[in-house]
Structure formats: C-alpha cells, structure tokens
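Attaching a single structure in structure tokens format; questions to follow.
Shown here: the complex without one of its protein chains, the others still in place.
Chain nomenclature is as follows: A, B and C, assigned in order of appearance, with residue numbering initiated at 1 for each chain independently.
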C-alpha cells in the first residue's frame, strides 16, 4: 500500500474524483497555477485545465456563494478557503445559505459542495491562520463536518465529502500536512458518522479529532509508562456525530477526557460531554474533563504553546480522572 | 417605580447614557428618523441629532467595523444590527476584529462597543429574523454576551454594556419586546456575571436566559401543580458565566435542566452541562437534560412551534429528571 | 435611458409589439392586484407579512419578459413576485409561500428559478456561480439576478459582481433602485448618484434606465441577455423607480417620508404610462381594462383556492430536506416530534 502524507492523500482524492466525474471542480484563491499556498492542488490545473481548477479573487463570501450557485447549476465544486479562520468572512454564505439551501428550496436544489480548509496550531502561523473554530459550524444544521487525522482517513473522507449530496466542511490538520505519512487505501469513500478507535485501552478513553488525536496518542503512551491503559477515539466527523460509538466507548472504560484545539468554552467538547452525561450517565465513574486551548485569542506563534493543549495537560487531566 | 416594556427599558437606558456621556452614539440601519424597525430608538434622533443617531447603509460588516473605528477614535458606539441573524454578515468583524482588538493592540485600543440585536422566535418572522445563534459568539474570547429576560435587567444590563470597557453583544428578546411590562429601577448598571434566581424551588432547577426564562417559569408553574418544587435560574449573561451561581444552584437541588431557543446540538446548554458535570459532579442526582430547538434550520413562521422548545417539552424533561 | 415619455409618447423604437405590450400590461395589473389582495389577506390575519411591488411593476415585468424561460435562469430577491410567475412559477405556488404551504411553494422541476431570498444581497454570489456553471458546461443561457439599491451596499454585491467580471459570466444584474431600503433613502445608502456606474469598477457595462418605463427596461434587459448569451459578459442595469407602497405590511412610510413625495412619484406610475401608449395605439380602452381587471381577479381567486386546497404542512415538514438522510440525533428528534403529535400549529 502506498505511504502518503496528508497533503498527498487529499490531492489523490481530488484527482480520483475529478477523473471519475467531470462535474467535480476546484475553486479558491491561488489553487490554480500555484497549487494553493500548501500546494495541495499542485498539478491539478495542468492536468484538468484552469477552468476546472479556478483561481478566484480574494473574496471568501463569493467563493462559497458561487460554489453554491455552481452546484445549483450542476457542478460539484470543491472550494478551498485558504485558512479556516477566513471562513468567518464567508460565514453568512455558509450557515444561512449553503447549509440551508436544500431546506429552503424544499429539496429542489440539493447543494453538493465541499469546502476544504486547513486549520489548527503548532506551526507558528500569523494571526487567524490557526483558529480552530469548528464548533461555530456545529450549530449549523445542514452542513456536515469532517476532520481527519490520518492520511487514509483524509483520502477516504474526502472522497465521501465530494460524493455526499449534502454540503461538507472538510477540515485539514495543517500541522500534520507533511508531518506524518501513512498507508492509504486505493479504495472506497469512508462513511461519515463512524468514529475509530485508534488505540485500545480499558481504564480511560481520550476523545479527539484532527491533530489533537496525535496529542492523545502521545499522552496515552506517556500514561502507559505508569501502567494506565488508555484508549484513544478519533471521531473523524463532528456532524454526523457517532453517538453510539461514543456511548459504547465510554461504557467500556467508564472514564473519559475530551481534547480539542479550540478554546475550552463553547468548544465541541462541551457537546460531547453533554451528550455522554445524558446517554451514558450510569456508566460514568468520573466527570468527563475537557482539555482545550485557553479562552483567549490565538496568540502570536511564539506563544502558542501556552495556549494550545499540550501532552502534559492531557496527561494531567487523564491522571485526575483516573484517580477520581 | 415605573412599569416599562422591554423596548421602553432599552430606550430609557440609551437616553440616560446619551445624556450622561456625549461620546455615546447610536448607529445602524433605520435607527434614525424611523427609530429602528422595532422603534427601540424612536425619538432619539430628534433628541440627540442625526449625527449621534446615525442611519447607515445596508451593510452589517461595515456597521460593526466602523463601530470599532469609532471606538478607537474616542466614541462609545451602540450599534444596532437589525436582527441577530444578520450578524452573520458581520461575523468576521465581530469575533476576529472587535473582540480581539484590545488584545491585538496590547491594550492600546480598548474597544468600548455595544452591539444590540433582537433575536428569538415565537413571532412568525421571515427567515433569519429569529435565529438564536448566541452560542456561536460564546466561542469568541474577548466579547461579553448579555441576554436579559425582564425590563429591569434590560435597562440595568444595557447601562453596564455601554459603560463596560469591553465589547458587548446585547441580545434582545424579540418575543418579549412589548409582551411583558415590569418595574424598572432608576438606578445603577447591573454587573455582568451574576445570575438571578427568578423562582425558588428545591427539587429541580431550570436554567435559561432571554425569552426561554419565561418558558421555564410557565413550566415550573405547571410542575408545581403536580407538587414539584422547581426553581428557575436566569443566567442574564453568558460571558462572563456565573459558574459559582450555577454550581450553588445545582448543589441545592441536585437536578437541573437547561432550556434554550437555539438548536440543541452545540448550543450554549452544552457548555453549561459540561461545566456543571465537572464542577458539581458529586452533587448531581441525575443527568442534566437539555431542551432546545430542533437541529434543523429555523422553519417558516407557521411551523415554528414544532421547532422551538415548548412548555410541554420542558415539563417532560423536568419530569424525566425528577423521576430519575 | 428612456423610451416612453411620461405622457406615453414613444421616444425611440418600441422594443416589443403591441400584443406583447398588452400582455405586459396584463401582468402589471396582475402584479398590482396581487399586492392589493395580499395586503387585504394580511390585514385579515391570513398572511404573515407581505412586501408590495406597487410602483415598480415596469422594472419587474419589463426585465423578466426579456428572459427565455426555457434557456435562462432567474434569481430573485424578495420583492419580484410576478417576475417569478413570468419565469414559469405557477401563481398558486407563488402565493403558497405567503399562505404557509411551503412545499407547494417549491419551484417545480424544469422551472429555472431560485427561491426568494430574505438575506439581502445573499443571492448575488449564487447567481454568479450559476452563470459560471452555464459557462463551464457550455450551456447557452443567461442568469438574471434581482436586488435593491440597499442590497447594492452589501459586500456580497461587490464580491459577486467582481467575480462575474473576472469569469465573464453570462449574468444580468438588475438593480431595482426604488429609492428606499425600509426607511433609508437612496442618498443615505450611497453618495454615488449613479449606481450603474459601479459596473466600470468590475470591468463590464452599466446602464441606468428609467425603471418606470417598461420599454426602456425591457430593451436594456433584452440587450443584456443577448450579450450574456453571446459570451460578452455581465451587465448591470439600474432601474430607477420608486416604491409607492410601504416596505412591507409592518411598515408605515409616513414615519419617514412626506406624502407629497409619494404623490409626485405616483404621477410617474408605470402602468399609466404604458396604458397611454397602448391607448394611443388603439390597443387599450376602459373596456379592455375592465375585462383585464376582472380576469386578473378570477386568476387570483383560482390560485388562492388552489393553495387553500393544499394540506397545511405539519411537524414532519421541518425535518424534510434538512439533509439527504437525517443523522442519528435529528432522526430521533423527528420521531419525538412527530409521534407526540403535538400539532400545535394552527
């Protein structure tokens, strides 16, 4: 099996889908000749032409709004927003428009649009470029949210995103883009709403998505050295949420910690805790702690390690939970 | 003491602050001669002049962005966004700009801006006009979020909002604007971060803010008829959150239900549950249920009663909790 | 640009024959009668909120009639009711929105029309994208998008127009400048005396027209559509008209504008002007008008009766079309809502 980086896996999915279906196209800033600021779409314009891999003006709302119009007109656009932080400029075209257009048109205009955006910290970016604002989209009914942490999932989930009849926000872990390589199947889309146990364990489960999964794996490894058996669950998609998978995992361990890169308050961790304490109340042996970033703006790169969750903080929360 | 509607209470606060401080001004669509689509600012332009009560073009991002610039230049703007749903058009000027400007400028430019916006359902508005998207702002460090449910609080909290050195999003319960009247003190600002017990009870506590408080009061009344003693806590501000008040309230009752108008998933209810199950775990005698709107787009007015939380649904959740 | 003078004198070549002008006249009467009927229904509590077209009929009908519904698309804002009908939406579907039958209000398969848009300006990038899709698929056709002078202040307008220029989209942007956005007058909306001139900043043509002149609007729109279809890119048409009615049924314009201004505007009524010309051509008379008015009333009655015969949507409707397939939790909510059968709505 091929070993790919996440960038390569995403590119492979785009190429496959564009080969398979002529209505699939890519649009966004600098996605054409340059191949995007991270070179994710490198080579696509040369291969599929600049019409199907289209550079757009610097205007996020029109990228999303036009993608919706393109979808209504029969295309299957994959729009790149250069960094998730800049989806804020397009916010009114995502939640109230793209996500609701099927509903508003009573099913006449389903909107098969994928929005790809890199996000997350750890790479000393300028302001806005690392903002983990996924939870702001969780409260937008109608749009699915996907956040892979491994090359294989990156590919399979993107295949599904592009083919999915609903709009999808596909979050790319900037920090892992080239940092990890892994086997990538030459295969089918990965269904949404199915979490994955990426490490087994019996004492406690760490729940995460995107880059935070790797933080959890490190923390679990550290904890293993002191004899704790810690599992790690990768949610993979935030909407649909794998409620059954979560409940089953917590039932087995009785203890859980949720870890995410977004600031603590109002992060998607809150939803997971609220769901679990309702659906698995009887199985819980301790409160579910959350480890997130600090409730401050994302600081300049040199200070981000004070802001982001660290292995040490995950380990500390896990220990507190184990000892509860 | 004067009996005022919420609209009158808000207007009274605006008048008092504009009298007191010449740098306080109002801007927004139709706020001048018309007095706003709900006539909240009625009479202000005549009284303070059209420079201090300024109609703006139809462009939300520029209203918020200009308010920030006005504040940097020494004014204390109170910006009206016609409906909270249209803050989405200004989203990138609120979270990443207004809320972070103090931080970005390292304290050089504190941004004393109030954004007022009506929201919430129950009045059969067109699309977007009822959207309860407050939780999207909860994950924005730097901006305070205020949501009064009574005329007295509406006035006192708005006085505080305008005087507060930090930016404040002030949410007005559209449904209650003229529906209730109440005594309004001629007095001081009400401090943020202090919840209020609006009904005492010992078996269970209903936690809410804005219009949902009244839903809870009705539900508590219904439950009282079957012998349950149900308290109602009005949060009043979502950021800062009165964690101590919440914990104390839950400690007394052992059981709680959170009620809000926003769709269930990712609503601020999740944060309250996650906070309480961590901070008051030992005091909880049942899982904390949440009652919210359905996880769908806000439907056309004629269907909103299927979407919104109802007294019946609050009562059902409370009963399930009481019987747990 | 003006082709019909206030007194009905033709100032250039008529862009349509007498028969088509008669048809336009009937549509304008239908538009005005629809306004009257729905204002009445609103006052009776049978309609939530309604925004009349009164005064803007020439802009709305003149432009809509320039499209080929079998080839071109229409993207409305929210006040172009009858344009939607001209594009192929059955009258009863048009009315169904106001009468709470949301599924009946849906645009039928085959009609190239998007739903009404309540977020001012948000439809503009959709229209650009749709026009782009036509171009990418080498489909002959144009997209016409409506918006007000208020919407022209939104960032969405700018971004959509600029993108349309860059990709040379087959797009016709019809800006209906009715002088007001709720209470805000056009001069407080922009310091630019000529909004059509904004097109220069996007690299395409802008044309200001007398929006109360059906012929001028139609001629400008037809040319713009032809240019779009021929691959010559977008056009911005500013129809200068006046909102004689209130903003909507919750509005009272006396709070912000003098009656005299409205009376002045009423003297330039677009229907009067076309009637004068048609009459001078011997193609209209009080008798023809009376017949047309009666026929319009019958059509409206029939359409409303049709809507009223449709079942009112129940709880199920709020879960339909949210996703292709409901996720776990939403499906749970649907079952809860539907099985409780608290059909609390009227």
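Points to keep in mind about this one:
Quick note on the criterion: contacts are C-beta pairs under 8 Å (C-beta built on N, C-alpha and C of every residue); 3 or more make two chains touch, one makes a residue touch a chain.
Keep in mind the model is a prediction, meaning the values are calculated, not measured.
The shown chains contacted by the absent chain are A, B, C, with contact judged over the whole complex.
Here one chain is not drawn; of A:20, A:124 or A:178, the residue touching it is A:124. Touching the chain that is not shown, out of B:56, B:210 or B:296: B:56 (per the contact rule at the top). Among B:7, B:40, B:70 or B:317, only B:70 touches the chain that is left out of the view. Which of A:34, A:197 or A:247 touches the hidden chain is settled by the complete complex: it is A:34. With the whole complex as reference, residues 25, 51-52, 54, 56-57, 59, 61-62, 64-75, 77, 92-93, 96-97, 102-110, 141-142, 144, 164-166, 193, 239-241, 243-244 of subunit B touch the missing chain.
Residues of subunit A that touch the chain left out of view are 29-30, 32-35, 37, 55, 57-61, 85-86, 89, 124-129, 264-265, 294-297, 299-303, 305-307, 310, 312. By the touch definition given at the top, subunit C reaches the unshown chain through residues 153-159, 162, 165-166, 168, 188-195, 197-198, 200-204, 233.
Operating definition for what follows: only the chains that are shown with their structure count from here on.
Two chain pairs are in question, B-C and A-C; the one with more C-beta pairs in contact is A-C.
Centroids of subunit A and subunit B (each the mean of its C-alpha atoms) stand 30 Å apart. Subunit B and subunit C have centres, each the mean of its CA atoms, that are 36 Å apart. Between the Cα centres of subunit A and subunit C there is a gap of 40 Å.
Counting partners per residue, subunit A has 92, 96, 103-104, 141-142, 239, 241 as the residues that reach two or more other chains.
Residue positions of subunit C with contacts to 2 or more other chains are 102, 119, 155-156, 322, 329-330.
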